[in-house]
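Every protein chain of the complex appears in place save one, which is left out.
All chains are identified by letter, namely A and B, in their written order; residue positions are counted from 1 within each chain.
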Amino acid sequence: MTFDHGVLFFLVEMVGTVAFALSGAMLAIQRGLDLFGVVFLGVATAIGGGILRDLLLGQVPPQAFLNSVYFLASAAASLLVFAAALLNRRRGRTDLPVNSALLNVFDAAGLGIFSVIGVQHTVAAGFGENLFFCVFLGMTTGVGGGMLRDVLSHSTPAVLRKHVYALASLAGAVCYYLLQDLFPAASIAVSVLLVIVLRVLASRYRWTLPRIQPPDA
Amino acid sequence: MTFDHGVLFFLVEMVGTVAFALSGAMLAIQRGLDLFGVVFLGVATAIGGGILRDLLLGQVPPQAFLNSVYFLASAAASLLVFAAALLNRRRGRTDLPVNSALLNVFDAAGLGIFSVIGVQHTVAAGFGENLFFCVFLGMTTGVGGGMLRDVLSHSTPAVLRKHVYALASLAGAVCYYLLQDLFPAASIAVSVLLVIVLRVLASRYRWTLPRIQPPDA
Partner (left out) sequence: MTFDHGVLFFLVEMVGTVAFALSGAMLAIQRGLDLFGVVFLGVATAIGGGILRDLLLGQVPPQAFLNSVYFLASAAASLLVFAAALLNRRRGRTDLPVNSALLNVFDAAGLGIFSVIGVQHTVAAGFGENLFFCVFLGMTTGVGGGMLRDVLSHSTPAVLRKHVYALASLAGAVCYYLLQDLFPAASIAVSVLLVIVLRVLASRYRWTLPRIQPPDA
C-alpha cells in the first residue's frame, strides 16, 4: 500500500487543532466572554502549543503564522460552537452544545495528537538523538495551548488542576518516541489512543497521584 | 514637502510607549504596588508587546533591549506618574493623577500606535505578502504589553475584559495594511485614530458583541 505520510500527518493535526479550538471556545462561553473572546480563546488554545514549540526550536516565524489553515480551522470551529450555543439558548435550553464528557474526550484527543506532533517536529529539526528534548517539546506542544488558554482566561492551569494531564501527554510522547521507527503509521494511532485512554480513565475514576495536602489548602 | 519618515515613526512610537507606560504605572498604583513595582509594570506594559512581536519574527535580541530609549522613556513616564500621585496624596487628595477617562484614551492611543507599528515591522521583515501574519503581529504588538501587565499583576487580561479591545486593534492593523502603500503618512494617522475612536466609543457606550452567558457566570 502506498501511503502519503504527509497527508495523514496533516489530517491528524487538523483534528487536534479543531479539538483544542472547541475546548478553548467552550471555556470562553462558560466564562461569559463575547463572540470575539470565544474565537480569540479558541484560536489561542489551538495554536498556542505549536507556537511555543516553534519558539523553543528556533523555528521562527512559527508555522501557525506562515500557513493560515490552522488559524482558519480553529476560528471556524470556535464560530460553530458559538452558533450552536446561541441556537440552543434561543430554543430555551440552558446547556452548552458540547457536554463536558464529550469535551473531555476532544481535549484528550488534542492532547494526544499535539504531544505526538511535538515529538515529530523535534525529530525533524534534527534533535532525534535527544530523548529528553523530544519528549519535553512533545509535552510542551500538548499542554502549551491549554496553558495559554488558562492564563489568558485567568483560570488555574489545567496542567496542574486536572487528573493525570501532563503525565498522559508525557506517556504519549515517550510511547511515540520509542515506536516511531518500528511502526511509522501505527505509532501515531497507538500513542494518541494511549493519551486519550489515560486521560478519560483518569478523569472518570479520579485517579490521583500521592499528594501531601488537600488541593487549594 | 520633504519628509523624514523615520523621525515620524520614532515620534509616534515614543507616544505609544509613554501611553502604555502610563497605563501600566496607573494600574500598579491602584493595586498598591511600591515605587519599584510601578516602574516595573510601566516598563513591562510599554515594551512587552514589541518584545513578543520580535520573538515571533525571530528578531533577537528584541529591539527594546538594543536601544535603551524605550526603557528610559517608559521608566521616566512611570516615575512621573508616581511623583504626581505622591504629590496629590500629600495635598490630601485621594484621586489618582490621571483620571480613568483620560487613561482610557492614553491606552487606546497606545493600542492604535502599537498595532500599526506591529504591521510595519512585519512588512519590513519581508512578510508583506502575508496579510494574515501582518495583521496578527499588529494585534500581538498592540495587545501583548497589556497582556503581560495583566498576567504579572494577576488581573483578568484586558484583551478579554474590555469592550472591543483586541477587535479595535485588529481593525487598525487591517486598515493600515490596506492603506500603507496608497497614503504612506496619512495611513498611520487614520489607522491610529480609528482604533482610538472605536475604543473610546465602545467604552463610553458599552458596545457589546453577542455573548451566550453573562460575564463571570
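Here is the rule we go by: contacts are C-beta pairs under 8 Å (C-beta built on N, C-alpha and C of every residue); 3 or more make two chains touch, one makes a residue touch a chain.
Since this is a predicted model, take the numbers as computed values, not measurements.
Shown as candidates are B:12, B:29 or B:212; the residue that touches the absent chain is B:29. Within the full complex, the residue among A:36, A:136 or A:177 touching the omitted chain is A:136. For the chain missing from the display, the contacting residue among B:11, B:86, B:124 or B:178 is B:86, taking the whole complex into account. Mapped onto chain A, the footprint of the missing chain covers residues 55-58, 127, 130, 132-133, 136-137, 147, 151, 155-157, 159-160, 164, 166-167, 208-217. Residues touching the missing chain, restricted to chain B, are 28-37, 40-41, 51, 55, 58, 60-62, 65-66, 68, 71, 82, 85-86, 89, 151-154 (touch as defined at the top).
The working rule: only the chains that are shown with their structure count from here on.
If you average the CA atoms of chain A and of chain B, the two centres end up 30 Å from each other.
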